[in-house]
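Excluded from the complex is one protein chain; the other protein chains are retained at their positions.
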Amino acid sequence: MKKERIDKKFGMVIDLDACTGCGSCMVACMAENNVPFKKDETNKLDSITWMRVYKLTNKKPFPETEICYLPRPCMHCEGQHSGHSPCVSVCPATATDYDMDTGIVSQIYTRCFGCRYCMAACPYHARYFNWWDPVWPDGMEKSLSPNVSPRMRGIVEKCSFCFHRYQLALDKAYVKGRRELKEHEYQTSCTQACPSGAITFGDLNNPDHQVHRLVKPDNRHHGRPTAKNAFRLLERLGTNPKVYYLSSKEWVRRAGDNYLDNEETGKPLNLMKELQPEPH
Amino acid sequence: MFWFSFEWVWDMGHIVFMGGLWYALGILGIGMSYVIIKSVKETFYEDSTGHGDNH
Amino acid sequence: MDSALIPKGVKRCSLPVFIAGLTPVVLVLLWGVYAMLLCWLKGLNQTNMNDSYGFALWIWADLAVIAIGGGAFFSGLLKYIFGKDELKNIINYAVLIGFICYSSALLILAIDVGQPLRSWFIFWHANVHSMLTEVAFCLSCYFAVLTIEYIPLILENRKLDEIPLIHNISHNMHGIMAVFAATGAFLSCFHQGSLGGVAGVLYGRPYVFREHILVWPWTFFLFTWSAAAFGPCFTILITKITEGITGKKLVKDNVISLLAKISGWMIFTYIIAKIIDTFYWATVTAPELGFVWSDFFTGDRSSVLFHGYWLLFAEIVLCGIIPGLILISKKHRENKTLLLTAVTLGTIGVCLNRWTMVMQPMAMPVMTFDSWNLYIPSWQEVATTILPVAYGIILIAISFRYLPIFPQEVELNPIKE
Partner (left out) sequence: MKLDRRSFLSLGVGASAGITLSPIPWKLMDDLSIWSQNWPWTPVPPDGKATYENSACTLCPGGCGITVRKIDDRIVKIEGMTGHPVNNGRICMLGLSGPQLLYGPTRVKSPMKKVGEKFKKISWEEAISEIVSKLDKLRSGGKPEALACITGTDKGTVPELLKRFLTAFGSPNYLRTASVNDSYEIIMEQMQGVRTIPGFDFENADFILSFGSGIIDGWGSPVRMLTVNSLWKEKGVKVVQIEPRLSNSAAKADKWIPIVPGTEADLALGLACVIIKKSLYDKDFVNRNAVGFENLKRFVMNKYTSDQVEKITGIDKSVIEKMAVSFAKASSPIAICGKGQGRTPGSINEFAAVHALNALVGNIDKKGGVFATLPPDYIRWPEVIMDGVAQKGLNTNRIDGVGSKNNPAGYLLNRLPKKINSSGKSPVEVLFVSGANPCYSMADTHAVNEAFDKIPFIVSFSSYMDETAKKAHLILPNHTYLERYEDVPVSANIPEQIVGLTRPVVKPQYDTMNTGDVIIRIAKSMGDSVKDSFPWSGYESCLKQTLGGSLNKLARKGFLIAGNPRSASGKFRFTPAVINSDARIEPEGDANAFPLILIPKDSMRLTSGFIGSPPFLVKTVSDTVLKGNDVCIEINPETAKKNNLSDGDYTVLSTPKGSARVKVNIFDGIMPGIIAIPRGLGHTAYDDYLAGKGINYNSLVGPVEDPVTGLDVAWGIRAKLS
């Protein structure tokens, strides 16, 4: 019933064993995408961080305590059928869209009128509202990139997988007479900056790409990872995200989703049901 | 909303949904137009005592 | 002073008393308007909403006023479609209340969106898969219907009615009102439902996500049902309050009783459906998503206070089953105190339901490493939420003074010379 898509499906794999929580990805993202900043950013509930690094702990007492950092960009969910992302499906004004060619969830700033329904829909808190006018200190607007337009007050913004970089890379390739990009030609700003090399980015549908090799997504089952230690956040909600995580620690993988006490990590009952072979 | 905006697709969703909207707007528009035209006609072009007053 | 404008055969207080009485309400209104302007000019940083609480007090207020405004469509449906003719004696007031509720909802929405100047994009660039689009379409169309239903009332003002054209217009509008009312009932069913759908389709939010029937989640039907059930409660409540303030009987008991009876049965059946829904959600939907029921109600210290089990009890038992049982019993609904208790509880109940459907999913973490959030609205949010109340009081007061809202008033309150 489901037809194999041959389109590109850009995705990200983040190795949580390698991630050190240094935060380079956050700033790389802010610098690349003209993300504004305020004088007080300690209220993390109104602090725009397209890429946010969460700190997870195993909740055990000293000295068994463990920490794991988890960078959270936009998951660019595909949903259960193409483009039925939690956010895209609810946006009343088509201001956020699922690009069938790349799998990237876009945000059209000039069309968004700030109803915030998409934010209510997103369980990852990947969407941010511009509660304030973006203000740069005098002179600092010189550091703004022309490739991403600064957002006005009153609208929602989020990670775009640096879509402008994809366009720039495509332009360059076209000039050289190529229609296809090489893996390294389109990389997000966070991937490029990560000092630990914890982030890998590429086309999940391309078996030659590192991201595909790392998680071996099963496209017949909404891209579920089949590689060992690979998992996605809130897999069982059916959001079908394109950001995958790797961790050798069981508690970290378990923290990636909600489980009933009797369920085994990585094997929630409802998804196991779905994986049963179809009768016909 | 209109077939010329780019997100428009001729699928069931759009036809049913937009059909519903235009249908409702149509009823309201036609209904009100009918009332106004009728009233203007009755007031200015007919004998205003011609209709039965119910209050 | 304004006696020429006052309907024939009724007695109203003097204009200075009327103005004096309204002054405090006007002051509250101005406070709300000031807050509204702040939100428009300075942006939504005036609120205490945040990226977790993107939907908050205003969206609740929207859902709540539309639910309690449901009396208009439901009594319209009963009168025009099901032929409950007695209801003509209360339908004007139901329409007025509906009009106030819906215009308030639109106003709140206009404050709530980040870019009100672009809000028409919801029509222009409509995404037909979004429940909010459905809400916007039905809401604005139904508001147009309510306006059409309210206009003849205005036109029936003694002075306006003297103008032949206006007289004819109002007369002709009455003539085809059934068509409008039917359209309105159809629209209202859908948007009440789609408001429920707004929450129910959020498959990333296990607290509100519900299984679907066709394209609609359960909440779609529950919302329509509950609006029809509790809307009349609010209509009765406001009527009783109006009677209390004016010191006059305005609607005959049989009319109220009929509406109360219908409301009672609607509540009773609704609450059964709601209990089944809650049970299914708790035992099937939530576990499939990895949650046990208690996850939804037991957060940290402060969240339990705001989002604990007590909400569920209050909504279903205290403000659902109890008013339902009172209203379906003839004996009890004809007891004035019990009737008032029931309609008050019912009104609170539906507001509580909307509260949990808006606030709880925002407060509750979905990612395991996220935490519960607590939100306290800013004064600007509170003021702009009270603004419609003040506006409603003013509009009711003016309408009551100058328009023949209650057809039975003259009969029930003969003026002794």
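We call the chains A, B and C, going by the order they appear; numbering starts again at 1 in every chain.
Keep in mind that, in the parts below, contacts are C-beta pairs under 8 Å (C-beta built on N, C-alpha and C of every residue); 3 or more make two chains touch, one makes a residue touch a chain.
Quick caveat, the model's predicted, so the values are computed rather than measured.
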Touch partners, limited to displayed chains, of the chain removed from view: A, C
Omitted-chain contact residue, chosen from A:Gly21, A:Pro73, A:Gly103 or A:Pro123: A:Gly21
Contact set of chain C toward the excluded chain (per top definition): 115, 117-118, 120-121, 163, 165-166
Those residues of chain A which, in the complete complex, touch the missing chain: 17-18, 20-24, 26-28, 30-32, 34, 37, 39-44, 47, 49, 53, 55, 57, 59-63, 65-69, 110, 133-134, 136-146, 149-153, 192-198
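Basically, only the chains that are shown with their structure count from here on.
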Interface with more contacting C-beta pairs, comparing B-C to A-C: A-C
Separation of chain B from chain C, taking each centre as the mean of its C-alpha atoms, in whole Å: 26
Length of the line joining the C-alpha centres of chain A and chain C, rounded to whole Å: 39
Overlap residues in chain A, where contacts from two or more other chains coincide: 94
Set of chain C residues in contact with two or more other chains: 124-127, 129, 133
Touch list for chain C against partner chain A, complex: 43-45, 49-55, 112-116, 118-119, 121-122, 124-127, 129-133, 136, 198, 201-206, 287-292, 295, 361-362, 366-370, 373
Residues of chain B that touch chain C when the two form their complex: 1-2, 5, 7, 13-14, 17-18, 20-21, 24-25, 27-28, 31-32, 34-36, 38-40, 42-44, 48, 51, 53-54
Chain A residues within the chain C interface of the complex: 43, 45-47, 54-56, 70, 86, 89-95, 111-117, 119-125, 127-133, 152-156, 233-234, 236-239, 254-260, 263, 268-270
